[in-house]
Each structure stands twice: as structure tokens, then as C-alpha cells.
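Partial complex: the chains shown occupy the same locations as in the complete assembly.
Order of writing sets the labels: A and B. Residues in every chain begin at 1.
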């Protein structure tokens, strides 16, 4: 067995076998293009069943598209999207939300461990009072579940944020690129942390957790989806051979496969966290709720891992409290596990970090 | 053998076997995301080789994305994109060019058989003189090869249009969603009908001719590609598990597979055209150069085909000369063949149309 030390991203993994098998199996005969096929319809049905209600479902090939398109449906060009300072939409999507909303503003809200604090949300809303024509209009709140810091919100926390947002006239988006990992952690029905908690539109991720390339935008209010077909087409995200998206999503969800994959990824991260906490000089500033471990590494460990070929990214320190920030010689890194991470790889990583 | 009468679209076909096999084979181990993988690199290399020169290559999941992103690189928000009245960008992409260019104007240029006439191009350019600040600025010419009417341009025709465009300060885009079919027809090196004829940026199609979902934007002038990475990311078209795009493109091009697929599609269309021309009351207004047959069907043939379950689209008549337009009871339809079309299917279609 070749040890693989790739903890750079869940996107560095390939496809989960049953999802890829389904994509291959969909290559059978003719199918009407642009979403008028049976695989797409099946994916819509399975998503509605998962959410225990009717939803308006749209498949797209990337997570950036899902987020930006969803936000464009709830935020006008003169609006503002409020989200956590460290959220993926803020610094990792090249301004896609601004592009798809045609000029809305992203406004950063604070909060420790990657989670928006209700108090910070209230104060930000005060700075953007609705109806003042000289200012952009606060229109959307985006919540990342799991957060960009690898933590999760429990249902009541989401409901509290959504209530604040709705009371101020905003609508609520959830970036669920890692929602499978969050559900696997929280062990609650996905409805409880989405529409039952006040989420209006969800980016339901598939790719990071095992699909080759497939995400869904799920609206819990049909009125919001009114122009979405044309928005998606105009954005170039209406895939012609759409069966190849539908097949991915259906297989991903069938028989709880998505949660099985996520539970494994989470377990690998938990194992990695446990091991790293034993390594002298390593600090983990944030709770490890899902499949990401954020760690301050001493120089020695970082060097040993790098020379062993380990892959991971150093991470911006601005999300850290001052006390947690790396000191001289230390590095702050993100380590991501996935459905493909093996226990042996984790063990090897810990050993090398520990200098053994 | 079950006869399949689906001539609705080349997108109604699935994936060509060797392309799908390559996608599956790419599911091996870890690969850095967002295009920093070996499959993407291989696709870039094979495309440069195909074009006999250095190019800046960017893979995207859809043809609409390829066209709109390419146009945004050569047309400012206050620019105009000139294209044939019947071109795909005009009425089949939901305004994606306007969206990605952030407000440019599409200007329709005339020409029979789906091909822009040099004279019409010159007259249109006169109506949009550069430097007149009260008008949008003619900035890009887009040429469809093959055209939306299933015809092709020979190299000198492209060069003539490109010369006119360049002389007026425009840059030249080619929509090559069906460029494989055009090359298969023309039997010339692809360089001859692209950069050697004056094309500055090409949408190189893969999906219609056998890829599950993969297109390439190919720049023949690196300066035009300067901001393309961020444009693509901002548009949500930078695929995270990019290996699955790269693998498609490499396999598609390897050992001339793309031309093999296109030759078959073209041959099926030629066979279909030959057959239909023998059917009393059927008229084919345009030459059949590639894998599309446009036909005026008598009511009887249309009804027989429909009741036999044949799938095809009726088509706008505005591209037809007045003499060619359908008379009472007739229908104007588009019939598309693909790598997957079988001679038996074509024969059956002709038989049913012929009332046998």
C-alpha cells in the first residue's frame, strides 16, 4: 500500500465509486438535453424526499455557480449580502457573487470559530438600514454549514440568525458545500438545519463529498426560483447532457450513500485531530466538527511533513484570535480529509508530524 | 435491435465510449484541484499540438460558457458583437454574451445558408463606426463553424471576414461547437480555418461530438487571455475536480478520435439527406455540410414520423429565403445526427418519412 499524504482539499480526491458508476450507467441511449431527462427528474425527486417537502431544484456543475446563482435570486444589484468574514464566498470565489448579482456588495460579519455571532449580525444590520437610498440595501444573509473553519451550527443557532435576518427583511442562503459533513456530525434530519430553521435557498454540495462535479441549488420558496432557469442558462450553467449531472446526484443520495461518505471523512478528521493533539507544539484553535482540521504546526513538524511529500495549504491567520496566532517559526495550516482518506494515511501523517 | 429515431440534437446522445472510459480512468488517487492536475496539462498540450502552436487553453463545462467567456475577453461592456442573425449566441444562450461582457450588444449580420456575407458585414460596420462616443463600439466578430444552418466556411471565406473585422479594429471569435464536423468535412488542418485564417479566440467544442461535458476556450493571442483565469472563476466555470475535464479532452483528441466521431455523424447526415431528397414533397433548403439536415416536411411525413416516435425540433423559418419557406401544412425541421446515430436509424427514418 502506497501511503498518500494529501490533505490539501476534499477536491483533491476523485469520485466516490457508486457516483461514478451511475454516471457511466447513464450513458445509455438518447436523452433530451438541458434537464428534460429522467435522471434529472429522479434527482429532483430524491432531493424533495430528502427535504420532506416540495422544493425547486436546479443542478449545476460547480459550487461557485451554486452559491452565486442562489444569491442572485435573493439579492438585487443594489443589495448587500452579509456573511461571515471567513466565508468561502468572501475570498475564494473571485467575486462571483458580485458578478451574478450584477454589483451587490459583500459585507463581512464577525464571529469566532467561523460562525456568525447573532450580536455581530444585529450590529451590521444597524449599519445598513433598509430604505436609506444613499446606501446599499441589506438583502441576503449567507450561512456556511459546515463553516469555512470546519465548525457546524446547531439548528437553534441557524434559526436565531435566520430570524434576525428575516425580521430585517433579508432572505437566507446556506452555503452547503459541506452540508453532508454537517448532517453527519449533527445526526439530525437535513430539513431541521435548513428550511425548518429558516433557510430560503440552499447550495447543496455534492462535489467535495464524492461527486465528480455536481451541486444542487434548492429553493424552499418557489417564488424565489421564478427566473432561475434563465439565470442559470445565462450563466452558462445549464448543462446540455444533463443526464450526467442527474445521475451523479441520484446515486450520491441513494441509500444514504452521501452520509456514509461524510461520516468516513469526519471520522478521519477526528482521528487526525486526536493524533495531532498528542504532538508536542501542535495547537488546534478550533473545534473539529467535520472533515477539516486547522492546526498551528511547529517548524519541525511542518518541515518533516513537507519533505515526506505531504500536501496541505497554509491558511490565513486573520480568522484566529490573537492568542491563537502562530508565533515565530510556526505555520497555520488547513488539513482536509475526504471519503477517500484512509486510516493508514492519517496515521502516517501523525507519525511524521510527531517526528517518529 | 431497437430502432432509435432521435434526431433532436447531438446533445441527446450520451458520451463516446473512449471519452467516458478516460473519465473513469482519471479517478485514480489524488490530484490538485482547479486545473493544477496532470490531465488538464495533458489536454493543454494535445490542443497546442493540434493547433501546431502555443495557445492559451482553458477548459469549461459548457458551450455557452465557452462562447460567452471568450467574447467577454474581446469585447468591452460598451462594445458590440457582430454575428450571423441565426447564430447560436443570438437566440439560444439566454443573453449569456450580454451577461459575461457586462452589457455589450449583439448585432445581427445577414447572409444566406447561415454564413455571414462579407458585404453585409461591411455594411453593418458602417452603422457602428468606431470612436463615435454616442454609439456602442463594434469590437468583436463571431463566426460559427459549422454554422447554425449546418453549413461550413472554407478557409478563404473565414480569412476574408476576419480581414474585414481586423481592419475595422474588431477581434474575431469562432464558435466551434461543431468544429469537429467542419474539419471532418473540409479535410484541412484545423489551424487553417482558425488562427491561420485570422481567428483570435476559439470555442472548441467537445460535448456535441461525444464528450459528456467539456469544451475548451483557445486563445491564439496570449494577451487576450490575460484576465481569463479570474473571469472563468468569477463565472463559476473553474471546475474543482478538473481532472474530469482534462481526461475528457485528452481522450477526445487522441489518435484522431474526435474526427472519427465527426466523420460518422457527417456520414449519417449525408445519408439522411440523400434519402430525404428522394421523398416526394421534402425540400432541403440548405447544403448539408456536416451533421445537420434542415428539411421542409410535408404534413403526412411529419405526422408519420411523430406517430412513430421520432424526435426532432421544428425550426424558425426566419433564416429561410421566402421561396424556401414552408407552405400551408408543411413544417420546417432540424434533424441532427451524432457519433451515436446508426445507419439503421437513418434508414428507418427515411422509410417512415417516405410513407413506406
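Operating definition for what follows: a residue touches a chain if its C-beta (ideal position, glycine included) is under 8 Å from a C-beta of that chain, and two chains touch if they have at least 3 such contacts.
Since we're looking at a predicted model, the values are computed, not measured.
Enquirer: Total copies in the complex, given 2 are shown here: how many?
Expert: Every protein chain is the same sequence, and the full complex holds 4 of them.
Just so we're on the same page, only the chains that are shown with their structure count from here on.
Enquirer: Chain A to chain B: how many Å between their CA centres?
Expert: Here chain A and chain B have centroids separated by 34 Å.
Enquirer: Given the complex with chain A, which residues does chain B contribute to the contact?
Expert: 4, 6, 8-9, 11-15, 20, 23-24, 26-34, 60-66, 68-69, 93-96, 99-100, 207-208, 212-213, 230, 233-241, 243-244, 311, 340
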